[in-house]
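Left out: one protein chain. Kept in place: all the others.
By letter and in written order, the chains are A, B and C; residue numbering begins at 1 in each of them.
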Amino acid sequence: MTPGLLFALTGIALFSSGVAGLILQTHLLRKIIAFNVMGSGAFLVLVGLAQRSGEPDPVSQAMVLTGIVVSIAATALALALARRLLNLTGEMRFPAEGQDD
Amino acid sequence: MIALAFDLLLAASLLWAAFRALTTLDLFRAVVMFIVFGLLMALAWARLDAPDLALAEAAIGAGLAGALLFDSVGHLRARGRSRP
Amino acid sequence: MTRGTGRFRKMLVSVGCASLAGAAVFAVMALPEPAVRLAGPVEANMDRSGVTHPVTAVLLNFRGYDTLLEIAVLLLALLGVAAAGGSEKIGLRRLPSAPHAFLQSLTRLMAPLMVLAAGYLLWAGSHRPGGAFQAAAVLAAGIVLLFLAGLLPERLQSDRLLRVGMVAGFLVFLAVAAFPLAGGALLQYPVPLAGALILLIESGLTISLALILSGLFLRLPDEFEEEEE
Partner (left out) sequence: MIEIELIPLIILVPLLWASLAFIAGPAHGWKLALGGSTLQLVLAWRLAAEVGGGADRVHVPGGWEAPLGIALSADGLAAVMLLLAQGVALPLAFYARAYFARHPEGAHTFWPLTGFLLAAMNALFLSADIFNLYVTLELVGLAAVGLVASGGAGSVAAALRYLLATLLGSGSYLLGVALLYGAYGTVTLPELASQVTEASPPVAMLAAGLMLAGMAVKTALFPFHFWLPPAHGGAPSPVSALLSALVIKASFYLAARLWLALFLPLATPSWGQVIGVLGAAAIFWGSFMALRQARLKMLIAYSTVAQVGYLFLFFPLATHTEPAAAQSALQGVTLQALAHGLAKAAMFAAAGAVILSTGHDRIMQLGGITAHMPVTVFTLAIAGVSLMGLPPSAGFLAKWLLIDSAIVSGQWWWIVVMIAGGLLTAAYVFKVLRHAFLRAEQSEVYKPLPRLVEWPGFLLAVASLALGLRAAELLNVLGTP
């Protein structure tokens, strides 16, 4: 088994646990961590699968570099909103359904 | 052979760190585990012949994201102290 | 939501994610060899890319259009953070009250080193791992450190100057991208100039990205300025 394939499979597991965390966790910081785990999983699949024969693939690596930057942008925005919510409601969770309109 | 064993260990550590980051009850520790996860990701990129990604992951994925999360945990705790 | 439906939802999501993982592992194990390999075309065109490091060639030449849009993503995040903060200023949050003397002397030592490291990473990007993003991350860390030590020059905190600095790199990129439209395609650098133009873009990006990345950190809402609802 090449490192590419191995890390692609790891990436699949990370992606799935990230999705589960993103949906199920209630604390917003945990949701944000889960989103990052999900993203890292997708990146590993992208590079890992492309390199499963063992050759480095600069195209997928450049794509993931783009992806990492997009991820940090989204993380910062999510944290800013979560902290504003904390300032407003005193909690880093979503208000109960139907109360935020 | 040794390389494969190392990769397997690395993959297992990645999964473990991610699991801990997602489930640890204490938020501070969860963020620490997330940074460990980021550093392990950097190692994985190095193993995948992607030094650019290893650098970027260490600086941005673990470093900057970690700093942002730490700062937010600090903010959360300060907030908790200011109102009992 | 009652406890019963909560548990049901948790089970549903867990089972869903697990079966997604299972299906993906199965699908990946059954993969044939791909019909196309891009590593070949990348290598074949390296001598026309202006740089010698393949990842940089993809990032700033072959798929430079992706990178152009990606810088816009960062600017958007910054705008979103500003919108979420509800304040008109792009500028920084409140200074920490009493910076530690040790932190100050450490920062005085570290800051020049970080600028040096960023410069090296930027220059290295054309022929080995490194480039604007990594350089900008180091520079951004330096700015945050300066800020925490209370050493950030007053001038760097002016709102208008910050805005210009944050957008300047993107505008340079945009200009270099649009210029070839006069006779060719978007981002079609003349081959002899490609190396110089990529360095120009990366230099602009390093400064702007450093300001944006540090701005993302320093702009997060932190004062307890608001009333609870």
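In the analysis below, contacts are C-beta pairs under 8 Å (C-beta built on N, C-alpha and C of every residue); 3 or more make two chains touch, one makes a residue touch a chain.
Quick caveat: nothing in here was measured; it's all calculated off a predicted structure.
Peer 1: Quick one: jot down which shown chains the absent chain touches.
Peer 2: Looking at the entire complex, the absent chain's contacts are A, C.
Peer 1: Would you mind spotting which of C:V51, C:A77 or C:M114 touches the chain that isn't drawn?
Peer 2: From the options C:V51, C:A77 or C:M114, the contact with the absent chain belongs to C:A77.
Peer 1: Please output the residues of chain C touching the missing chain, sorted low to high.
Peer 2: Residues of chain C in contact with the hidden chain: 23-24, 26-28, 30-32, 34-38, 41-42, 45, 61-66, 68-70, 72-73, 75-77, 79-80, 82-84, 86, 88, 160, 163-164, 166-167, 170-171, 174, 177-178, 181, 184-189, 226, 229.
Peer 1: Extract the touching residues of chain A with respect to the undisplayed chain.
Peer 2: On the chain A side, contact with the omitted chain comes from 8, 11, 15, 18-19, 22-23, 28, 31, 35, 38-39, 41-43, 45-46, 48-50, 52, 60, 63, 66-67, 70, 73-74, 77-78, 81-82, 84-85, 88-89, 94-95, 100-101.
Everything that follows uses one rule, which is that only the chains that are shown with their structure count from here on.
Peer 1: Could you state the distance in Å from the CA-based centre of chain B to that of chain C?
Peer 2: 19
Peer 1: Compute the distance, rounded to whole Å, between the mean C-alpha positions of chain A and chain C.
Peer 2: Distance between chain centres, rounded to whole Å: 16 Å.
Peer 1: Where does chain C touch two or more other chains at once, residue-wise?
Peer 2: In chain C, 55, 133, 213, 216-217, 220, 222, 224 touch at least two other chains.
Peer 1: Please set out, as single numbers or ranges, the residues of chain B touching at least two other chains.
Peer 2: Each of 50, 52, 56, 60, 64, 68, 72, 75, 79 in chain B touches at least two other chains.
Peer 1: In their shared complex, at which residues does chain C touch chain A?
Peer 2: Going through chain C, the ones touching chain A are 1, 9-10, 13-14, 17-18, 20-21, 24-25, 28, 31, 33, 37-39, 42, 54-55, 57-59, 62-63, 66-67, 70, 73-74, 76-77, 80-81, 84-86, 133, 213, 216-217, 219-226, 228-229.
Peer 1: Contact residues on chain C for chain B in the complex?
Peer 2: Against chain B, chain C makes touches at 55, 121, 129-131, 133-134, 137-138, 140-141, 144, 213, 216-217, 220, 222, 224.
Peer 1: Enumerate the contact residues on chain A facing chain B in the complex.
Peer 2: 1, 3-4, 6-7, 9-10, 13-14, 17-18, 21, 25, 27, 29-30, 32-34, 36-37, 40, 43-44, 47-48, 51, 56, 61, 64-65, 68-69, 71-72, 75-76, 79, 82-83, 86-87, 90, 92
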